[in-house]
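All protein chains but one are shown in place.
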Amino acid sequence: MNFLAASIESLGAKVVGWFTVAYGMFAFLAKAGMLLLDRTTWNRATFDVVIKQVYFTAVQILHVFLAYALVISWLIITIILSTARDFGLTEFASEMTIRVLVLELLPFLTALFIALRSGSAINTEVALMQVNNELDALAHCKVPPMQFEFLPRLIGGVISVVTLAGLAGLIALLQGYLSIYGISAAGFEPYTRTIAKIFDFQIMAGLIAKCALFGLAVTLIPVTAGLETPKKLFMVPVSVLRGMMRVFFAIVAIEVVSLALKYI
Amino acid sequence: MTALPGDVARVALDLPLRANLSALDNIALIPLYQRHFSAAESARQAQAMLDQLGHADIALLRDPDMTPSQRFVTKLARAIILKRPRLVIDRPGAMLYDVPYPEFIRQLAAQDAMAGTWEIFDFSWNQALYQA
Partner (left out) sequence: MNKLHFKVGLFTAASLLLAGIFVVYLLHARGFFEKTFHLQLAAASADGVAPGVPVVFSGIEIGRVTTLGLNDDGGIIIRAEFLERNAKWLKETSTFTLDKPFVGGAKIRVDSPDLDAPALPDNSTMLLLTSDISKEIPALVERVKAILANVEHLTRKDGEINATLANVQTVTGRMTGEYGMLEGVLGSPEKARAVTDSLDKTRALITKLDAMTAKTDQWLFAQDGMAEQTRASLAQVRLMLDDAQSSLKKADALMANAVEISADVKEGTQDIVKLRAEIDDAVRKANALVNEINKKWPFARDPEVKLP
């Protein structure tokens, strides 16, 4: 009996914990959203910080990312093509390639890439800011940290994931064409038809929305996780660990929901 | 100390600078986000403040690159630019451990155009230092 009560209690504690985290995240998001509507947010300074964020999140890693996208796309395309040939389903190969790579795998991997690189950095930085009292100092000066620290990170994250996933997708499209038809214009018509068939308005809107959500997840969750850190230096790694776990779950959840919406 | 009214600008150890911003940017944050000046104008005001305190050369340094006195000057500049009625220096000994700080603060206060009073809160056993 005691054991049962204890396990129910621990379950309840976990659920409450999750709700608190989710509430904190959404409250933070709502605050950021409200600030977006505020005219005073849209000044040169915020813009500069956004540019800096985009630089650190997207431009700085562009060559590494593109090389990585190139290799992944090449591998997946080769696997799909040879499997399709073995089963006599070549006519579905191009559609399959585009669906698997451009719509699902590349956005997902981009989100993971940004999460590992920028998300963890953001989490650590915010946690350190919290532990070092820097946020209190800003509060004392009545400078809202949201505007120049957090909001630009969110915007930068969204822009970066959408752009990088888009670039990787374009590379995959090009690579898919080259793998199927080689360097000739012969396949242009059928390939165009396949692309036209796949990318209707809904799919495009869904893809962009998904990438934007990914971008939000890999920045918003680390920021909130960092802000939750207790003021003890040894809690910083714990905070990063928790934040990154949440990011991972969020990315998987977004992917699963998007797939469910698309195919169920 | 925590229950200070909102019209006080504090310079204290537990109110650090933003670590990844230069001294100039740290100071410029206040005109930028509180009074909505442009970035250039804010930077100009911050630079002017550092000039007045006689430390124009530290503008581009970040927190970890500064000496304790440089850090103190930046914090002081950030507090002054808040333009609040009272300015409190909280336990300066904790921040200025590498200089004879009563003398150092006096020098800073003696600069031109340093209007207003600075209140210094310190431990009573350090009172003798200020008498010199």
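Each chain gets a letter, A and B, in the order it is written, and its residues are counted from 1.
We take it that contacts are C-beta pairs under 8 Å (C-beta built on N, C-alpha and C of every residue); 3 or more make two chains touch, one makes a residue touch a chain.
Because the structure is a prediction, the values reported are computed rather than measured.
Taking the full assembly into account, the omitted chain touches A. Shown as candidates are A:Leu135, A:Leu178 or A:Ile195; the residue that touches the absent chain is A:Ile195.
The hidden chain makes contact, of the residues A:Ile51, A:Leu112, A:Leu128 or A:Leu178, with A:Ile51.
Within subunit A, the residues in touch with the undisplayed chain are 51-52, 54-55, 58-59, 62, 86-89, 163, 166-167, 170, 190, 192-193, 195-197, 199-200, 204.
Everything below uses one rule, namely that only the chains that are shown with their structure count from here on.
Those residues of subunit B lying in contact with subunit A across their complex are 10, 14-20, 29-30, 32-34, 36, 38-39, 42, 78, 82. Across the complex, subunit B is touched by residues 40, 43-45, 48, 125, 128-129, 132-134, 136-138, 140-144, 147-148 of subunit A.
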